[in-house]
Every structure is written in C-alpha cells, then in structure tokens.
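Heads up, one of the protein chains got dropped from this complex, but the rest are sitting where they should.
Right, chain A next:
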C-alpha cells in the first residue's frame, strides 16, 4: 500500500468535503428534475439542445436531468427555478425492497454512490426526507456485516465477485478490511520488519531507471 498518501476522504452526512475527489465524482451523478419557469439558453449549456445557441430555451414544466452540483447550486426555496425529484432508488418502491433484504441489491449498478448521493439528497426540502435517511441508514447496517466478514476472510484471492455489488463507500470499507488482514498476516509470518519496495515505485512500470540517468 502507498502508506504515505492520504487523500481527502468523502464527507459524512449533509456536507461534502470540498477537496475530496470522491465527493466531486459523486456530485457529478444526475438526478431528475423539472423546470419551474422558462429557462433561457439552458438547453445548449446542458448539452441537450441541438447546439443552436442563444435561441434555445426550456419551457416551463419540462423534465430535466441535472447533475447534483447544479441541482444544489440552483436550489432555492424562495425563487422556484428548478424542482428536483427523487431518483427511483430512493423512492417508496425501492425503499421496501431495501427493508426486505438489503443484501441482494446491486448497489454498484444503482449509482455507485448510493450513500453519499442519498445523504446529499437530504439537502433538498422533501417531505420524504426522514424515510430516506432511515432507509439509507438501515441498508448500511444490514449490509455491513457481510462486507466485514468477507473482507476479513478473503486472503490472497480474487475478490472481484465480492466487491462487484458494493457501492463506493462499501468498497472503501472492504479495502480497509483487506489491508488490515494483509498487514496482520504479514506480521504473523514475521515479515513485518522486512523493508519492502515502495509501491509508488512499483506502479511506474518496468522501465529501467538506469536508462534515464544523465
């Protein structure tokens, strides 16, 4: 592992971390919405028009798909420009699926940032917010046990089938578990004091460094 590299992690709860790469990619995910009034020239900017330029305007009431960062920026409870709807995975129907059995759901396919995106959804005033929050929390609790178990018991094997259906937060947890397992095994074998090559060097490929000298 690259021990000395500590990236800025995603934010927890309703606040994103400004510098977190994870949060930037998470807020790029789209959500459905509706235009609440005539929006001039927006079609071109959103890449949805045929590129005619300043003539395109989106009429009131039409459906839009906008990224989360734009939704948060344009959202204003006083001046109704855009209203956002919940993506289907956070709606009533899917919530019952989650409460029935959270472990079978492929969270990676359902938008790889289920927990982060869901937490950001709570920023919009939606009457279903308490249920959404409860659902996200319960899903995490139900799935966590399996993630912990599998990460602690998969040693030196191909884990792609285990992580395939996990969302990004869960994958990070899985990796943390794997790292703990590998470090422990390394210690048990007496290799903890062995100086190893820095993984940053290994990742640059097999180019011979002697060729670059001079």
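Everything below uses one rule, namely that a residue touches a chain if its C-beta (ideal position, glycine included) is under 8 Å from a C-beta of that chain, and two chains touch if they have at least 3 such contacts; residues count from 1.
Everything below uses one rule, namely that contacts and distances are computed from a predicted model.
Per the UniProt record, the absent chain's protein name among "IBH1-like N-terminal domain-containing protein", "DNA replication complex GINS protein PSF1", "Bardet-Biedl syndrome 10 protein homolog" or "V-type proton ATPase subunit a" is "DNA replication complex GINS protein PSF1".
Set against the missing chain, the residues A:74, A:133 or A:173 yield one that touches it, A:74.
Even with one chain removed from view, chain A keeps its contact list with that chain: residues 1-8, 18-22, 24-25, 28, 37-42, 45-47, 69-70, 73-74, 81, 190-204, 207-210, 212-213.
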